[in-house]
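Excluded from the complex is one protein chain; the other protein chains are retained at their positions.
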Amino acid sequence: MDHFGIWLAAFLTLGIYSFLYRDNAWYKLSESIFIGISAGYWVVILFWDNFYAKFWLQRQDDPMLWVGAALGFLMLLRLIPKIGWIARWPLAFIDGATAGLWGMNFLASNIMVQTKATIMPLMGPAFSGSIGDLLSNLVLVGGTFCGLIYFFFSKEHKGAFGNAARVGIWTIMITFGAMFGYTVMSRMSLLIGRIDFLFRDWLGLLK
Amino acid sequence: MRREIPLAITVFVGFLLIISVFFPPVETLGEDFSLSFDIIAVFAFFLGGGNLIRIHLKKLARRETDWMFSIVTLGGFILMLTAGLLKIGNPGDIATSVNTEGMLFESIYRSVFVPLGATMYALLAFFVASASYRAFRAKNREATILLVAAFIILMGSTPLGAMATSWMPESLSIFEIPNLAVWIMSYANLAGQRAIIIGIGLGVVSMSLRLILGVERSYLGKEG
Amino acid sequence: MNRRMIEMSILAVITILSIIAYLGKINGWHNGYTFSTGLSITLIILLAASVIFILVLTIKGKLIGRRIVFLYIGIAITLPLFMDISQEIVVSNDVKAVYADLEGLPAGSKILVSFDYDPASAPELQPMAEAFIGECFKRDFKLIMMGLWPMGPQQANMAVDTIMNRMGLTDQDIIYGEDWVNLGFQTGDVFVIQRMGGSFESMFHTDINGRPYQDIPLVKNIKNFSNIDYSFNLSAGFPGTVEWVQVGVDRYGLKLSCGNTAVQAPTVYPYLKAGQLSGLIGGMNDGAAFEKLTQLEGKATKFMLSQSFSHLIIIAFIFIGNVAYFRTGRKSALKK
Partner (left out) sequence: MSLSQRKSFSVFPAIQFIIIIALTFVLSVNSFAQEATDDTTSVTSVIIAPPTNLLVEDFEYDDGEKLNLIWTPSIDDQPQVGKVTGYQVFRVTNDDVTTKIAELMPGANNFTDQELDKDSTYSYYVTAIANGAEASSVTTSPISPQREWVNFGLTNLFVIALIIGGAIFYFIEMGKRGKKLFVRKIAGLEAVDDAIGRATEMGRPILYIPGIHDMDDVQTLASLTILGRVAEQIADYDIKIRMPVARSLVMTAARETIKASYQAAGRPDAYSDDMVSYITDEQFGYVAAVDGIMVREKPATVFLLGAFFAESLILAETGNHVGAIQIAGTARPAQLPFFIAACDFTLIGEELFAASAYLSNEPKALGALKGQDVGKIIAAAAIIAGVLLETVIQLTDSESAATLLGYLRQAFTT
């Protein structure tokens, strides 16, 4: 990297980290640069990838593209106060389509697939497999079952039902704990990468 | 009419997409939808980008607090737009991707956008630490369970975990921290994940139906 | 002096120091610093003592703010980078297997190395790449490098530069085109591997510098995988190890081991257990272990110290947080 580039990168990096001390002008400057540059970046990407490549180049082949363009145009009518309410039409279209599309997708991929995956034997043929395996499988099946009980809305968490719900939330808490522990490692290596940039690539203080 | 037409659109499109799954002649409607969504999003950007410019111009005009930074944001935005839409420094023709080396757009991306993104991302390391200090407390049984599970996985991924329990006899090897970590990941963790995932599935189905049946209609206001 | 003055002067000092350090770097006044063992141990003891001091303060009911926590994480990651002390790194069997494979190959063996990652994963994977390349140069193996990710081949060149510098090798010792070659990147993901099964040249007409395949002494006689003695893959996702196993190993009988990020490693475990992979270096911890085996201690060993320190600090602060909780009851321990 050239001198200017590396100083700029270091300046912006430190600017962001200065936020950890408190909000200040340096952070505000880095933040403003980031917002401006990144907003511009995404407009350009949207323009070339979505508008130019998907719409403009193929506008004669696919009538569905014009549905999108027409709805997009209706959305712009929001800028004219008198007929701004028409902008709700494309929103209604998106709402309906997203709901219809994902409703079916989640039904298949979340509910059916995961339920089927949990159907498994607790033990191998003729009582084979260790007690440990049996316990592990019981945890897996029982944990899933009790987790579902926890999410149950129609019944107060009381009595035996409440106990099952409690086991359910414990299982969920183990899941969260595991995910937290798992994420820490990679988050730390991100920071190691940045510190290494500052002290080695920029200042050359590290051997 | 201002309420009825949008509602009719939602109901119609929603049911159409649900049913389309079962009928091969219309089964690609879902893909058509995502395509038209992409195009609507481009038009919507006139509103978003316009809003960005308007907010900052207003700040400038009124000399609100921190108005100087609005100049920076606007400058960056316009710089990136010009560089990218005109493809300044383009070594090829119009079909060349804006992310080709040599373009001004690409070099700003590499020297400003990338380090800033990486740095913001790495802020997480600090916040993980402060959250650990402040929030991971054995306040009740749930919190304690979370804490213990996190601790085992945390230890299991460094030399510390192996060292801490290496004295254990062979027969108890399942209780060595690295093995415990693997067990948690493949059993208890999986059980919790599945319960959450099935629950989410049901939540989405129910919410979709509420939207399509008109029980929920956020942007239409209350039923009259 | 008010707070603002203090802040400004600290900032000024840091700026001046940075400029001096930078000038020092470009003018060669210094070549980086490493703390002596004595200093390192002193610093660690000081750090530990200060943590204990915080603990005592907490027990007494005086709670620290979050800036202190931030400061400690910063220190726990920065200081170890300057230290030259080794921590006991446990070498797993999977890492030993990679090294044993290299030991078993005769000098002159041809090794294919695929770089399937980008700079974001470099902290974890780059050290593995360096140690692997270094070990191969030591044993006089011939390296053919490539990438299924666009940024991969650049990482390969950087790794070669770094390790040759570290080992004191020059372009005369290790000759480009004879001892190693970088074929560059090709689009096509898994199909690149498949086409290479037929012919390398059909995928890579030239190397990364545009030199025709037939003009490169090292590869002109290499037709396809049957001329390759061993292969190594550095992977951070798709396409990567899984694809190399499915096509390179299962189809063409390539002998393969790999280096993976910590997040990615669990997904390739089944292949390792099934014997389709002969070895695995997974995450920074294993990277350090491999450096230990090859005696080419580099960034992973150094970074690993930071990694362990930061985990320790986090565990320490979880502990202190809990002490604070039981000491002060339900009141939040962090000053808002």
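Just so it is clear, A, B and C label the chains in written order, and each chain counts residues from 1 on its own.
Just so it is clear, a contact is a pair of C-beta atoms (placed from the backbone, for glycine too) under 8 Å apart; a residue touches a chain by one contact, two chains touch by 3 or more.
The shown structure was predicted, so the numbers you read here are calculated from the model rather than taken from an experiment.
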Q: Counting contacts across the entire complex, name the shown chains the missing chain touches.
A: A, B, C
Q | Contact with the hidden chain (one of B:Ser34, B:Thr96 or B:Ser186) | A | B:Ser34
Q) Can you name the residues of subunit C that touch the chain not displayed here? A) 66, 191, 194, 197-198, 221, 223, 226-227, 247, 250-253, 336
Q) What residues on subunit B make contact with the chain left out of this view? A) 18, 21-25, 27, 34, 37, 40-41, 44-49, 51-52, 55, 113, 116-117, 120-121, 123-124, 127-128, 130-132, 134-136, 146, 150, 193, 196-211, 213, 215-222
Q) Going by the touch rule given at the top, which residues of subunit A touch the chain that is not shown? A) 16, 19, 22-23, 27-28, 30-31, 34-35, 37-39, 41-42, 46, 75, 78, 87-88, 91, 94-95, 97-99, 102, 104, 106-109, 111-113, 115-116, 118-127, 141, 144-145, 148-149, 151-157, 172, 175-177, 179-180, 183
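Definition applied: only the chains that are shown with their structure count from here on.
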Q.
So using the touch definition from the top, which pair is joined by more C-beta contacts, A-B or B-C?
A. A-B
**Q.** subunit A and subunit B, separation of their C-alpha mean positions in angstrom
**A.** 3
Q: Would you please write down the residue numbers of subunit A that are in contact with two or more other chains?
A: 20, 182, 184-185, 188, 190-191, 193
Q. Among the residues of subunit C, which ones contact at least 2 other chains?
A. 70, 73-74, 77, 262, 283, 307, 310-311, 314
Q.
List the residues on subunit B that touch subunit A in their complex, please.
A. 2, 5-7, 9-18, 21, 30, 32-33, 35-47, 49-50, 52, 66, 69-70, 72-81, 83-85, 97-98, 105, 108-109, 111-113, 115-126, 128, 141-143, 145-154, 156-158, 174, 181, 183-185, 187-202, 204-205, 207-209, 211-212, 219-220
Q. Any idea which subunit C residues touch subunit B in the complex?
A. 66, 69-70, 72-74, 77, 87-90, 120, 262, 266, 283, 285, 304, 307-308, 310-315, 317-318, 320-322, 325, 330, 332-334
Q: Would you tell me which residues of subunit A are touching subunit C in their complex?
A: 3, 7, 10, 20-21, 182, 184-186, 188-193, 195-196, 199-200, 202-207
